[in-house]
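With one protein chain removed, the remaining protein chains of the complex are shown where they sit.
So, chain A:
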Amino acid sequence: MADDKDVLRDVWFGRIPTCFTLNPDEVTEREAEPYYLLLPRVSYLPLVTDKVKKHFLKVMRTEDVEEMWFEHEGTPLKWHYPIGVLFDFHASNTVLPWSITVHFKNFPDVDLLHCPTNSMVEAHFMSSIKEADALKHKSQVVNDMQKKDHKQLWMGLQNDKFDQFWAMNRKLMEYPTEEGGFRYIPFRIYQTTNDRPFIQRLFRPVSTEGNPHTLFDLLKEMCPDALTKDGCLQHLPCLPWTSFMSLTLNLCFSSSPPPKVESASLLG
């Protein structure tokens, strides 16, 4: 279990300044002002954009409103990716605030999944939690939790409550001391230079010799092309020879995907 709560808080309260602008092709009764918001990196777009929707609905006719969706520079943003991953993937090299265009029509069915309610986000989030625990603890911890515990985990994320979330998540981040870490570390590597959405494979926290695997070891095995220079992870200074188990405990909240590694460039 991560001892340094300051790091956990820094990750949890990470924010991205964002400017939401209505798509010029939307039919409006008057001009729509942009809407500015600090988006939490660890959350999902449908959970934090109610105010954005309300703001733009004021200038639109009801009959012109369909499901809201977002895009950045022509690329639809997948709601089931954490916001931090979306930003790192699409806009980490652009100036702040992050510019997102809001649409209320022509939903891109090919590129995006529909998300009519927050229950979809909850289902996806809990599915990720369970998959991560399948890798870490053979699903024993998550299956031993009661439904109300699952609900608390979700509500903590939905309502941006760090203490409420971690009261439950700490159970999912524990491991036997003698093991040196989880059974496997849940991770995904998102790459802009690859057709695959992400790389996800089984990866042990400790080598057969008993040495802790590092981020370097992970990247060497999963995407050796990314090993060019020192880099940053989740916008925190990080050396590639940091213990990957230690990174996992401090930088992710037990779900898949955890910290995103940008293979095109590791420099923050």
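Quick notes on this structure:
By our rule, contacts are C-beta pairs under 8 Å (C-beta built on N, C-alpha and C of every residue); 3 or more make two chains touch, one makes a residue touch a chain; residues count from 1.
Keep in mind that, in the parts below, contacts and distances are computed from a predicted model.
UniProt lists the omitted chain of the complex under the protein name "Ubiquitin-like-conjugating enzyme ATG10" (options: "Ubiquitin-like-conjugating enzyme ATG10", "Enoyl reductase (ER) domain-containing protein", "Dynein light chain" or "Transcription initiation factor TFIID subunit 6"). Touch with the chain that is not drawn comes from one residue among A:R15, A:K148, A:R170 or A:R201, which is A:R201.
From the options A:R9, A:K54 or A:K138, the residue with contact to the chain not on display is A:K138.
Take chain A: the residues that touch the chain left off the picture are 80, 109, 113-117, 119-120, 122-124, 126-128, 130-131, 134-135, 138-139, 143, 150, 183-184, 186, 195-204, 208, 256.
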